[in-house]
Each structure stands twice: as C-alpha cells, then as structure tokens.
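Every protein chain except one is present and positioned as in the full complex.
Each chain gets a letter, A and B, in the order it is written, and its residues are counted from 1.
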Amino acid sequence: MPETPAHNAVDVSDLTVSYREKPVLWDIDLEIPQGILVGIVGPNGAGKTTLIQTILGLITPLAGSARLLGQSPKKALKQVAYVPQRGTVDWDFPATALDVALMGTYGRLGWFRRPGAKERNEANEALERVGMTSFAHRQIRQLSGGQQQRVFLARALAQKAKLYLMDEPFQGIDATTEAALVELLRDLRNRGATALVVHHDLQSVKEYFDWVVLLNIRKIAAGPVEEVYTEANLKAAFGARVPLGK
Amino acid sequence: MTQAQWEIILLASLTAMACSLPGVFLVLRRMTLLSDAISHTVLLGIVAAFFLTGSLTSPWLIIGAASMGVFTVVLVEGIQKSTLVREDAAIGLVFPALFSLAVLLISLFGKNVHLDLDSVLLGKIALAPLPGRRLEIANLDLGPKSTWIMGSILLANLVFILCFYKELKVTTFDPAFAKAIGFLPGLTHLGLVVLVSITSVAAFDAVGSILVVALMSAPAAAAYLLTDRLARMLLLAPLLGMASAVAGYGLARVLDASISGAMATAAGGVFLLAFLFAPRRGLISQWQEGKFRRARLRLSMLAVHLFQHQETPLQEVECREDTLFEHLLWSPGLTRRVVEHSLQQGLVEREKNFLQLTRQGRKLAMEVLQPGQAVFSPGSE
Partner (left out) sequence: MESWFSLPGLGSVALGTALLGFLSGVLGSFAVLRKQSLLGDAISHACLPGIILAFLIFATKNPLGLMGGAMVAGAIAILAILGISRFSRVKEDASMAIVLSVFFGAGLMLLTWAQQRADSAQAGLTRFLFGQAATLMYRDAAILAFLTVVCLSLTLLFWKQLQLISFDPGFAASLGMKVKGWEVFLSLLQVVVIVAGLEAVGVVLMSALLVAPAVAARQWTNRLGQMVFLAGIFGALSGSAGALLGNLPGLRLPTGPVIVLIVTAVVLLSLVFSPLHGLLFLWSRQRRGLQTRMVLENLASMARGHGSIEHGHNLAMLQACSSNPALVKNSLKELIRLGLAREVAPGLFSPTGDGILLLESPENWQGEATP
C-alpha cells in the first residue's frame, strides 16, 4: 500500500452553486481522502455534474470553495484528469483514437510545444492500457459506445493525474467495457490515485466503490460505502421511490 | 403628405405584416436562416422563369421563385440527410451556389433586360406609385399593383394560418406528438416553406432580398420576447412589423435614404427595444429580477448554512457571526448586510456570538433543501 498522503484529494467547504440565480447545489461540505474510488450518486438534476465541474473550477460558485490535493483548483489542474460525459463532444470530429489520447498530454506541453515522439508513446501506452491499440487509427465515430468511452479514459490516463473526475463513464456501454473500466479504476486506486465517478446504477455502487457521496442539491451523506449506503440515506436522496432492487 | 406617400406607407406596412406572420413560425421552429437562404435563391427562380417566359411581370415569376424556394429547402434537407454535412453547413453550401448561378445567368444573358442587381437588393418600393405600375380597371385607378399583390399575399398567409392553426401549433412545439396523433408534420413544414417562398418573392420586389429576412425575423423575435402565447405572438408580430414600416418610412424621409434599408433598421430598433425593455424577458427586468433573486438567495444560503451546521460538532466554528464570511467566502461587508437583512426578516436570532435560526428560518432552509416536503428532517428514521 502507498503511504497515506498528507492532503485530502478533495476538500469542499460550504459550496453553493447557482444557475441564473437558481441554486443547483446547496452548502456542500466534502472531505475525500486520497487513494479511494468514490461514487457520486443522486437523482437527475441533483447537481452531480455541477459538483464535478465546480470542483474543477469550470463553474464559479456563489459561495464556498474547493481545494484539490491541498491546493487551489487552478494550481492542482495539472494533476487532475477530467472525463466529460460522452454525449458532450462531436464524435464526427476529424480525429482518431490516438489523436484523442494524445490530447491528454497537452496539459504538460504548455502553450506552444507540439506533441513529439515521447507524447505519442505515452498516448499509445494509454490506449494499450484500455485495450484500444488495434483501434488507434480509427476515426472516433467508427467506434462503439464502449470503445469511445475507453478512448476518453485513455486520454485521462495520458494525463498521468492523481485525481480523476469522471462524469457518467458507465453510461451506454457494454458489459465487457464496464468490467474493464472497473478493473482499470481499481488499478489506478492501487497506485494511489483517487477517482470521483458520477454513477447512476444503484445496484453496482457497493461493488465498484469504496466511498459514496449521496447528493440531491444538498449533500445527503458521504463516507465509506458500508456505512453510508443505507436505505434511509437513499430514501433521503431519491425520495420515496428508491430504485434499489434488493 | 401626398397620395403617393400614403401609398408607399400602406405598401410597406402590408409587406411587413405579410412577412412577420410566417416569421413567427420560423423563429419558433429555429428556421430563420432557412428564410435567409430562400430569400437569396428565389432570385434564381425569377431568372429561370424570366428566361422561359421572357416577361418580368408574368405570374410565372412568382411560381418559379416559389418553387425555387421549396427546392432550396429540399436540397438543404437532402444534403443533411446524407449525414455527411450538417444543417448549418448545408445551408451555407446551397444558397451561395444557387444565388451565384442566378447572378451568372443575369450577367451572361440578361445584360439587355431590366433585371438589375441594385433593385433586387434594394427593392423598388419608392417606384410603386408611379404610373404604369398601377392597377387600372376600366380607367378606374385602383392604386399600385404591388399593393394588391402584397395584400393578397397577406390574406393568403392569414387564411393559411387560420386554417391550419392547430396543426402549426402542435407541429411547432412537439413534432413527435403531432405525428403520433395523426397530424402530418412534414406537410405542415412544406406548407410553411411554400408560404415563406411566396411571401419572399412578393416582398423581394418591394423591399429587396436581404431585407425580407429582417422583416421575417425581427418583429417575430420581438413579439417572442413580449408574450408567451402563440396567438398573441401572431397578433403582436404584424403590429410590430407595421410599426417598423411606418418608422422606417419616416427615417428614410428624414435622411432621404433607401426606404427598405431604413425599414430594416427600424425593425432592428423595435427588436432592440423589446430586448432591453420587455417586461419579464427584457434585459433590464431580468437584471432587476436577478438582483432581487440574488438577495433572496443569499438569505436562503445563510439559513441553509446555519441549518446544516446547527447541533453538529462544527457549530462552534461554522455559525460564529464574526467568522461566517470565511466559510461562505463572501466579503465581510456583504456578510454583515445579509445577516442584518436576515435579522430584519426574522429568520435568525443573535445569541452571544452565534447566529441561530428562528422557526421561520428553519422552515425556509428545509423548504429549500426539500422542495415540497418541508416536514422532512434529515437523520430521522
């Protein structure tokens, strides 16, 4: 096991975010230690995506603040990888899987430098880790949903980050890819990285994650899965209709 | 004012009203740029019909132009359906090509005809009352021909919209639902395209090609900012169009400039007024409401903050009045103002250094956190 790092992966205090004066997140406090997999769970419109984007500094909060790895978000960005929802980009864009993975190295290159052989190697390695080597030169529209998600993950891997923020990576992908993704997340965790994953399948939360954050505009609960993932908390987050099978 | 001036104002108003009616549906269906394309390509229809019939006044011109409008839309949608090109690019491909073809044909074969480009772009509204352009039956002068044409187009638009009001309304707001209940969204769409094409051709003659777009989009968009009801929009848009026409004519008189250019400018002015001053939707009232909502939001934020930390181990830290601003990341001044406001409203009470929610404040916090079920308190069960 890697030694316990000095800082939390994410410290959020009193975070309130509004969209056009309509609150989307109310007074959130979160402390997430490093080296764990965290599922962020809540009903539609609970503010899961907003939480991730605010943590990244993409949205300016109305009040409160976030710190990543003990630093301000701006300073920490080089160690953070963001995987947006798959639907937010244009898959008809003229780019191959390798091109997309290569974008993960851009953060290290600064304003002017172009990616060279070293970056290309890193991107290829990242593709290999997600099992996409043989598709490296395919245009991204010609990949299945699961393969597209793998490419996104390869891009994040190429960032060599300590903290991964992923928005619904399991949406619309096949079972094989889902299993591979989970395996990869565990591997990342075992190397000491932290991942915050917006997740919507309540059945698999216990299996996939160490921690869970239950969210519905406010924080309902956050902590280790076995303590926090209770029927009462789920009810509080989802209202009366708890879609938990068992 | 002279009779000719009244006739120009009447023609301008009729044109603006006729354009703004289909414009309402274009704005709502996000098709305004298609009208831009149509207003360019009808020129090719006019040229083609002119070469076929050899006349510049035959009704074939209108038919040719209108069918070219429909052809434009069919072409754009066909290219789009191939999935190789997206809609915006498809429009950007089709209309310059057809327009260029028209210009080329004119310059190749039309040098000796009176189809000059300036009048295509500027329109000939100022010439409408001249002799030779008037409708005369049995030596009775019935006014400019263009007025009668525009009037019939306006009437046709009115009749179409009244007859198919239900269909237009449903297919505009929910094409899938419209299809499910047996309406034909495709047919309504086609009808609208034909309407836009015919209106463009007629208006084109009066105000020129590009300004047709102004009259189709600006009054309708202004009406869209003024009301939420389709029926009212259909009433308001022609009125605003007429206002633009009259104001534009005045402006043109003062500057002695192009009437159609001034009408477009006036239409832009009308839209700008709506954009700034429309009740509820306008920039200014949005800004005021934003200020009001921000103030209310800050009250709720304070209430929620206190609510979340009351009776927790962190209460000592989080609910102290003097350090509150650090936690909320507000400036000390702002924090003080919000606290004062909350005290005034009876949402919080001071207790030594701490702030405490009153019952009312607690209710506010719970309503915010659990809309619709204020009785729920976290941690019960």
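What to note about this one:
Convention: contacts are C-beta pairs under 8 Å (C-beta built on N, C-alpha and C of every residue); 3 or more make two chains touch, one makes a residue touch a chain.
Just so it is clear, the structure is predicted and the values come from calculations on it, not from any experiment.
Taking the complete complex into account, the chain left out of view touches A, B.
From the options A:66, A:126, A:143 or A:181, the residue with contact to the unseen chain in the full assembly is A:143. Only one of B:187, B:255, B:295 or B:334 touches the chain withheld from this view, namely B:255.
Set against the missing chain, the residues B:4, B:97 or B:334 yield one that touches it, B:97.
Of the candidate positions B:10, B:211, B:306 or B:328, contact with the hidden chain is made by B:211. Where chain B meets the missing chain, the touching residues are 26-27, 30-33, 35-36, 40, 79, 82, 84-86, 88-89, 91-93, 96-97, 99-101, 103-104, 107-108, 117-118, 121-122, 208, 210-214, 216-218, 220-221, 224-225, 251-252, 255-258, 260-265, 267-268, 271, 275, 281-283, 286.
By the touch rule set out above, chain A reaches the unshown chain at residues 53, 56, 58, 74, 77, 80-82, 84, 88-90, 93-96, 99-100, 103, 106-107, 109, 111-112, 114-115, 139, 142-144, 155, 165.
The rule we apply is simple: only the chains that are shown with their structure count from here on.
Averaging C-alpha coordinates per chain places the centre of chain A 39 Å away from that of chain B. Those residues of chain A that touch chain B in the complex are listed here as 13-14, 16, 18, 20-23, 26-27, 29, 61-65, 217-218, 220, 232, 235-236, 239. Looking at the complex, you find that chain B touches chain A at residues 290, 293-294, 297, 300-301, 304-305, 308, 318, 327-330, 368-369, 373, 376, 378, 381.
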